[in-house]
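Okay, structure first, notes after.
With one protein chain removed, the remaining protein chains of the complex are shown where they sit.
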Amino acid sequence: MTETAVLILCGLIAGPVVGGLVSGLDRILTARMQSRIGPPLLQPFFDVVKLLAKEPLVVNVWQAFCAYCYIAAASIALVLFFLQSDLLLIFFVQAVGAVFLVVGALSSTSPYSQIGAHRELLQILSYEPLLVLVVVGFYLETGSFKLTDIYAWPHPMLLKLPFLFIVLGYALTIKLRKSPFDLSTCHHAHQELVKGLLTDYSGPFLALTEIGHWFEVVLMLGVCTLFWATSWIGMAVLLAVTYFLEVLVDNVTSRMNWRWMLSYVWGVGLTLSLVNLIWLHQG
Amino acid sequence: MDIRAMLTVILVMAPFGGAILCIVLGSSKAIRSAIVLATGAVLIVSALMLAPLVPFRLSAATFLGVDLHRIIQVADVALLLIILYYGFKHRQLTVIVLAALQLGLTIYLEGFLVKGPLPVERIFCDHLSLMMVLIISIVGSIICFQAIPYMENHEHHYHVMRSRQPRFFFVMLLFLGGMNGLVLFDDLVFMYFFFEMTTLCSFLLIGHDRTTIATRNALRALWMNSVGGAAFILGIIAAYHETGSLGLQKILTPWLAGSGVYLLALALLCLAAFVKAAQFPFQSWLLGAMVAPTPVSALLHSSTMVKVGVYMALRLAPGFTGTLLSQSVAVFGAFSFLAGAALAVGQSNGKKVLAYSTISNLGLIFACTGLNTAESMIAAMLLLAFHAVVKAMLFLSVGAIEQHIESRDIEDMRGLYAVMPLTALITVSGVIMMIMPPFGVLLSKWMAMEAAAQNLYVIVMVALGSALTVIYWARWAGTLMSDPFAGRFRPEHQPALTWLALGPLCIGSALLSVGAPWLYLRMIAPMMMGPYSPAYAFKAGGLENAYGTFAILPLSVVATLGLVVAAVALKRAFRAKIVSPYLSGLQTGEPSMFRGPMNQSVKAEAKNYYLDTIFGEARLTDWVNLGGGILLTLILGGAL
Partner (left out) sequence: MQGIKRFINQLRAKSPWLLHFDCGSCNGCDIEILACLTPVYDVERFGIIHVGNPFHADLLLTSGTVNHRNKKVLANLYSQMPSPKIVVAIGACGLSGGIFREAYNVVGGIDKVIPVDVYVPGCPPKPEAIIDGVVLGLGKLQAPQERNGERKEA
């Protein structure tokens, strides 16, 4: 019982703390790649606290509701991950948050929000099947959807699911809102859609979406760790390399349109996952 | 008389009685409403009383002293003659040919093939039947209640001179009785009779408005369902030929699975099921049926009639475990799931979205049936129940919306929250129940995915379809709430019976989701015998098996907590400063207006993405029909 409580608490604290640090690191790394110095490591926390302390302005009261639902779903998903629950279930709970974020954006009549929301839906459409197939890959390898069993698996998963790891990389890039898939909204300056999905969220509500995003980032990185769950060093190296590659890809690619995203991600992603899954199925 | 027999008789005959009363006495509104309400009440009470008594088998040899089989024989021929009459009346060659074919086959079966005294143990009610009876009696009755104010409005709107409501409610009630009969009887000939009865009822109800398009679509439904009927009777003949029995439970003997003719019989019965459930390539009758008044769509085309198809497949499933037929049914179902979801994405017509979503969900149920494991069967049955309740609610909401704004287009529902807040909220909660945990539809989808993970074809299609599903629902929910300066909440005026239908359905489906573990333990676990050993254990408030766990109750508690927090935030947001959305600083202060050229006020508009270059009907339908056709051929051919 106490163990469960501790795990829940861990999830609730680790989300914002680790997520914020990762985001700070990300900004520094990005700045260095652009031969700048970049902000302090704790900059994301400054931003969020500042936003929380701003005057609440709402465009539609349901936006506030949706922002809270988003962060609730994102944190529940991460807590479930820490409790080592069912991977597919975690994935579904995570999807709830994504949907609420979209509904919140759609509830504003601003065309920027609306188009951003639809692009976000297309992003969901792109990565959701891939995530399901990654989870199926784990199942085919370990015979279980439960994280307890997957973490207990004695062999590093990456050796058996190399293609699915690449596929997860696509989903990760979309989830982290990195180029070339940062269509709906992104962290860098303003884009052609103002701030897309997040245009009409402001002040505390924007802060909530940001914290929710951190929860999601930590969750996705947690899924990455499953690929080398046998040793802590392996996990850390895998995470570091993956995240570095994400930032690199973000900096060397440009934003593409949704048609390209959908056809590319589905085309390459589905092919790779099918190859890997068939291999698992036969082997 | 045994109470079980009595309840069975009431469940089947009470609607018939109500129907006849409706047409005889129903010209006054008060009497008609009273009859419908009374029949509904009787049905609900009897269905609930039946619940603790299952499972049971009963013999039914005679009714009022006449041989029951003889009655059905005569009624069957009469029914086919009526269909034939409509065929001639509308000069539809396909209907005539199919009806004549069925008539011939029926006479052949009854007159020449079936020999000797038939076993009379004809009533079979297990938990699956009970579930169907509960859905038909409770959800069906609620829909009929809502139809009372709806039809009043409908006729007012179309300026109907002489009310045709007596006939309308006659058919609606007749249909309820037919459905109950279909799920309570075990005798294939009886099932066939009720199957044909639902076909005829749906024809009459789709064509109710007597417009050209309604008649055309009704005829399409009639001929397509007649294909199903013909497959059904052929299946019966083949099954009788092989097993010498007409009892459905009797013919499902797995040791016969090797026999080609036997599998062909099952495949033909499955084909009938696919037609009834409007699977591709037979989807067009269901889409056409959306011209009918919305209670009809809700009753026939979402929560009950199309469920006959999946009910039959679930019944037949033990007969084809481990065969190629089973696998192809799974792939076919998964294909339907994907194709239905894809086509729904391309639709802006709300009722069509609901129709495609129905096809898609039924496809998933078929996929689960075809996978034919304990987990997948549980998923199928749960999905059957939850989908019926939630979809009925969504249909009724759309009906209420449609009468209010006189459009069923999603674009016209933009910002509906400002116009009819309560209905909009109910619709949004319906959408949430369709796609989000911890609600039942998603619970069953989770079970389906975990059960399908072994089958690569199925899981890939289900994964893609499930993502598409999220798109069209989320888009719709967001559009309903898209209202500038939303703040006020004043429930709109609706007839009491509309609220009486929507309210219980909304609250009921939420409670049913929370009660999913008990639904499973009480209703489904007892069914899981023999090859389907009970798969899930009820542990720590969730369902768990060897490879998966879904914490229903903890999640429900946490979700409720989250909802409360969000609701408090919502309440506080009412006090926050409400500003205009970002319109590049050009907003004028009026909702969604900005200052355009020459200081003119221009409305800022953004329409939804429907992606019809990818998912449009015109683009996909042919391919999808082709795919469905090929898979069907595989199913029928593979059986041999």
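Order of writing sets the chain letters: A and B. Residues in each chain are counted from 1.
In this text, a residue touches a chain if its C-beta (ideal position, glycine included) is under 8 Å from a C-beta of that chain, and two chains touch if they have at least 3 such contacts.
Please read these numbers as outputs of a predicted model, since none were measured by experiment.
Here one chain is not drawn; of B:41, B:529 or B:579, the residue touching it is B:579. Only one of A:31, A:152, A:245 or A:278 touches the absent chain when the whole complex is considered: A:31. Counting over the whole complex, chain A has residues 27, 31, 34-40, 43, 46-47, 49-50, 53-57, 189-191, 194-195, 198-203, 206 touching the chain that is not drawn. Interface residues of chain B facing the missing partner chain: 579-580, 582, 584-587, 595.
The definition used in the following text is that only the chains that are shown with their structure count from here on.
Chain A and chain B, compared by their mean Cα positions, are separated by 36 Å.
Residues of chain B that touch chain A in their complex: 415, 417, 435-437, 442, 446, 449-450, 453-454, 456, 459-460, 462-464, 466-468, 470-471, 474-475, 477-479, 481-487, 546-551, 555, 558-559, 562-563, 565-567, 569-570, 572-574, 576-583, 591-592, 604-606, 608-609, 614.
Only residues 55-69, 72-73, 76, 80, 85-86, 88-89, 92-93, 95-96, 99, 102-115, 117-118, 121-122, 124-125, 128-129, 132-133, 136, 139-140, 143-146, 149, 194, 199-200, 262, 270, 274, 277-278, 281 of chain A touch chain B when the two sit together in their complex.
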